[in-house]
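Please see the structure below; I have some questions.
What you see is the complex with one protein chain gone and the rest in place.
Chain IDs A and B follow the sequence of writing; residue 1 opens each chain.
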Amino acid sequence: MAKNNSIILKIVAGLVVLAVLYFGGNAVFNNNTSETGPIKIGYIGPLTGPSAVLGMDAVKAVEIAVSEANAKGGIDGRQIELLIEDDQYLTKNTVSAYDKLVHTDKVKILLVASYGGMFAVKDRALRDDVLIINPLDCNKDVADADKNILCLATETESIGRVLAGQMLDEGRETAGIMYSTKDTFMALVADSFKKAFEAKGGKVLVESFNYEDDDFRTQILKLKEMEVFVLLGHDEVGLIMKQVGTLGMDKPFFTTGTITSPVAQELAGGNEEDTVFAFWEADAKNQKAKEFNDKFTKLVGRGPILSLTTHPAYDVVKILTDVVLPKTKSTDADKVKAELLKVVNYEGVTGKVTFSKEGLAPIQEKAFRLMGGVPVKI
Amino acid sequence: MEYLIHIGILIGIYSILALSLNLTVGFTGLLSITQAAFYGIGAYVTAILLTSYGMNFFLSILVGMFISGVISFIIGFVLSRFDGDYFALGSFGFNIIVYSIFLNWQSLTRGPLGIPGISKPELFGLDFNENIVFLGLVTIFALLAYLLSEFIVNSSFGRVLKAIREDEKVIQVYGYNTLFYKLTIFVIGATFASIAGAFFASYITYVDPSSFALSESIFILAIIILGGLANNKGAVLGAFCLIILPELLRFVGFSSDIAAQMRQVTYGLILVLLMLYRPQGLLGEYKL
Partner (left out) sequence: MPILETKKITKHFDGVYAIDGLSVGFEEGKITGLIGPNGSGKSTLINLLTGTFPFDKGSVVFSSSEEVKELLPYEVSDYGITRTFQDVRLFEQMPVIDNILVVLTKRNVVSSLFEKHKKFHLDKAEEVLKKVNLWEKRDELAVNLSYGQRKLLEIGRILAMSDGFGNNSNIFFFDEPFAGLFPEMRKIVIGVIEHLKQQGKTVVLVEHNIDIIRELCDHVIVLDNGKLLAEGTPDEALAKREVMDAYLGE
């Protein structure tokens, strides 16, 4: 037994030595930030795990953008190399993925989809001269975060504002919010709705629920005096709608784009009709968006599940490959950022893109109503 | 090298966690699924004290240890009423309660938004901003945790813990009030875990509840089962293996279409195979 143990420890020690030699040697000898190798762009996001829906299609979108650029010859003859890492939306994994991409693969431009992970790597990005672009969340916290973090994404606060605005237009005075604590996103939306609604004299009561819950009656009953239910979650929102009906309540529902999911609608069992929700979809007249959608469907076999994950990510890479990198000819973070901030009214699949001086290009969501299972703009 | 240093830091943090859990599960036989809770308490205490009050990191560790110590004493006392599976269930429940508190006590923890901007330690003008220096600090604490664990388990006290694991009723008949022993080791384990939490908070610079969910407790349990229960070297080796393995898999050339999923499958497969062929763990002699 002792003999086995010492063999195991020796093997481990050997592996550690090899690893140090490999990585140490890599650092010393392999400085591939040269101006001749491929241009590297990194993507870190959830590809597996409970939040995989936020990353798995986005990655395909980014791949499409990269292959389009490479088909045109790349940048000055240099191909674009896309490096993808999965972090399962877990903060410590984002940091590991960041370290691997930046220090081993020498990537200088990263798309980071995980909200918490983005905060965890922001100081590192500053120190390492790495530019981070968030293609999933654009909000005040991101703006305040760091000079090396930019975003081109749906503005989280706009969801809350849109819902609050619509409610106020309808003359509603009280709202019961139920939000999922699965990740930061719904909490941010709840927060922004509450601020926008209360600022105009509305009254709000807030309850939360766990992602895996399937019985929401306690929270529903606590909110029963409120005129409207604001439901912020994923497919389980359909279940909440059903249970509201079962409890004999007839409340108007306000929610997010997750209600467009067929699973959510099935769970709601008819109660989803007339729901008001904040949503973003590509303009039907946007030719580029149509072409992108076709390419995506051809590659994946279906359309994107959530366009707000795919379209911004696609536009980020297209702007980099078509506008910025041909000018900077390098991935130097300061140069790339300076050029990004100059982008005004770029015509992308998300519409006209302009970066503010803080580095935000927020995409506003709008109010829709669900009619016959189809989103109709209000 | 930075990447290796990063992995080294994570191994150090998880070694402390594994050593702490090994004391309760491996040596005392208390099937505790609470480690992530105390890990989280330590992390949040450091996060809040550093960002809101500018407290010194090392002082925040002491505060975290004190708070974890008190909470674990109370919880340990409650859980000691239960045996075996019921103890595990109770500890499970406690972990979920603490997670819910992180998520819902928003005025204190900012809930799912988390607490960003946690600074690195500083001591007498020496700062630990450079990762390699931070690695040195974590390594020192991990070493101290290892030495302390060895001291505990090799003492007469440690022998009693093992006897409790083997047959608590019998060791009671021979004159031991086992409640005191179980409480003591439970509190020691909790304070170790809170130290690991403090380091995690400062290193990652951001804490949010998702890092301290039940799955984290289970991950730490997997580390000590893999490394070998009731073996302190095994705990460290387990941490080494389970941190390195997913990172190594990043370098395996799966096609990018399926890389992420294949890595998860491979990771799971390796664990299953290890448990089939070496159920006592890599360095263990004792099976759960």
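Rule of thumb we're sticking to: a contact is a pair of C-beta atoms (placed from the backbone, for glycine too) under 8 Å apart; a residue touches a chain by one contact, two chains touch by 3 or more.
What you are looking at is a predicted structure, and each value in this text was computed from that prediction instead of being measured.
Set against the missing chain, the residues B:Phe58, B:Tyr86 or B:Phe180 yield one that touches it, B:Phe180. The omitted chain makes contact with just one of the residues B:Met1, B:Val133, B:Ile152 or B:Leu248: B:Ile152. Residues touching the missing chain, restricted to subunit B, are 152, 155-157, 159-160, 162-163, 165-167, 169-178, 180-181, 184, 230, 285-286 (touch as defined at the top).
Simple rule for what comes next: only the chains that are shown with their structure count from here on.
Measuring from the averaged C-alpha position of subunit A to that of subunit B gives a distance of 30 Å. Of all the residues in subunit A, the ones that touch subunit B in their complex are 1, 5, 8-9, 12, 19-20, 23-24, 27, 47-48, 63, 82, 84-86, 89-93, 95-97, 99-100, 102-104, 116, 119-120, 122-123, 141, 145, 181, 183-184, 186-188, 191, 208.
Subunit B makes touch with subunit A in their complex at residues 1-4, 6-7, 10, 103-104, 111-114, 116-117, 200, 204-211, 233, 237, 240, 246-247, 250, 256, 259-261, 263-264, 282-283, 285.
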